[in-house]
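The complex is shown incomplete by one protein chain, all other protein chains being positioned as in the whole.
Then we have chain A:
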Amino acid sequence: MNSHVTWKAASAAAEETDVIRLADVRRRFGETAALDGVTLTVRRGEILGIIGRSGAGKSTLIRCLNGLERPDSGTIEIEGREITGLGEADLQPLRRRIGMIFQHFNLLSAKTVEENVALPLKIEGWPKAKRLARAAELLELVGLSGKAKAYPSELSGGQKQRVGIARALAAKPALLLSDEATSALDPETTRSILTLLKDINRKLGLTILLITHEMEVVRGIADRVTVLDAGRVVEEGPVWQVFSRPQAETTRSLLSSIRPQLPAHIADKLTADVGGEAILGIDIAGPAATGPLFEGLSQEFPGGYRLNHGGVDHIQEQAVGRFFLAVPADKAASLASYVERLGAQVEVLGHVADHA
């Protein structure tokens, strides 16, 4: 009973302390609206991924959060404090509460690794010995203890981004902003950097907002995802849900590289004319996707379907399945309703005349 009350109090407090709250934020550059009424919240301790194509307004959005860019209208609250009206002098202390990492790392070439990491503390006025001690701590956290005296030019891309992360964490920020932090890295290094960010999120309880154009990044570490298109939020939700049932066209197209797609040679033969075989696209996610789907199908429709393509992925420990089945046209409706009863989403993509 007691613990229940405590938990409720804690969750209420957590609701109070959304780290970021944006309401109807707009920003125009000449004729184009970079942000066209964005409303979103970032909760304490979560990793929110903001994804969109280039030009969707992601960079403008992230730059608005630490006051590097000013919105034309709307409100931006950081830890409950409205920042849109703040002047440069008031923004400076706020920015110290927000760490930021960049696509091109932005390390100072004339400073050693430890001096780079200690720079935010120098700005805060820490004495030298103290800030170098803190830098050493952070370099250990990111696994670069041996490189304290090296210059950034001596490091690989992945190591540079680790230094960038250490620097962003130096002043113990409440929030970490990541601006395409892995876009300049190869896939293997990307994975190691994402793992590091996830570790930091867990260990320090640090809230992370990352913007990216790569679904892999969101899939790898985000808890929730917000899809941005032409300055508007077109879709948002827990990553596994958005990945299993993308609603917006932008989301579908961004997901196309990492979700199974109907093979092109079959897609080419699809017609609207009923007959031959129907091609069904099936999305199934969460608990439903761990059930005996194919076993049931085989019993109900013996010899009546063929798996063309598809598979099950696991996102945030949830199974997310997507399959393409070829079914005789006359059985398509009954098979579809059977699968829907299991909790799947079925779409008849079209028909092919002959054996696909």
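We adopt the following convention: contacts are C-beta pairs under 8 Å (C-beta built on N, C-alpha and C of every residue); 3 or more make two chains touch, one makes a residue touch a chain; residues count from 1.
By our rule, contacts and distances are computed from a predicted model.
Chemist: What does the UniProt entry say the missing chain is called, choosing from "MppA protein", "ABC transporter permease", "Heme exporter protein C" or "Cytochrome c550"?
Modeler: From the choices "MppA protein", "ABC transporter permease", "Heme exporter protein C" or "Cytochrome c550", the unshown chain carries the UniProt name "ABC transporter permease".
Chemist: Based on the whole complex, identify which of A:57, A:71 or A:152 touches the chain you can't see.
Modeler: The one listed residue touching the chain not shown is A:152.
Chemist: Of the listed residues A:53, A:70 or A:104, which contacts the missing chain in the full complex?
Modeler: If we include the chain that is not displayed, A:104 is the one touching it.
Chemist: Could you tell me which of A:17, A:32, A:92 or A:271 touches the chain that is not displayed?
Modeler: A:92
Chemist: Among A:23, A:86 or A:123, exactly one should touch the missing chain; which is it?
Modeler: A:123
Chemist: Would you write out the residues of chain A that touch the absent chain, in ascending order?
Modeler: 66, 68, 88-89, 92-96, 98-100, 102, 104, 106, 108-111, 119-120, 122-124, 151-153, 167-168, 171, 177
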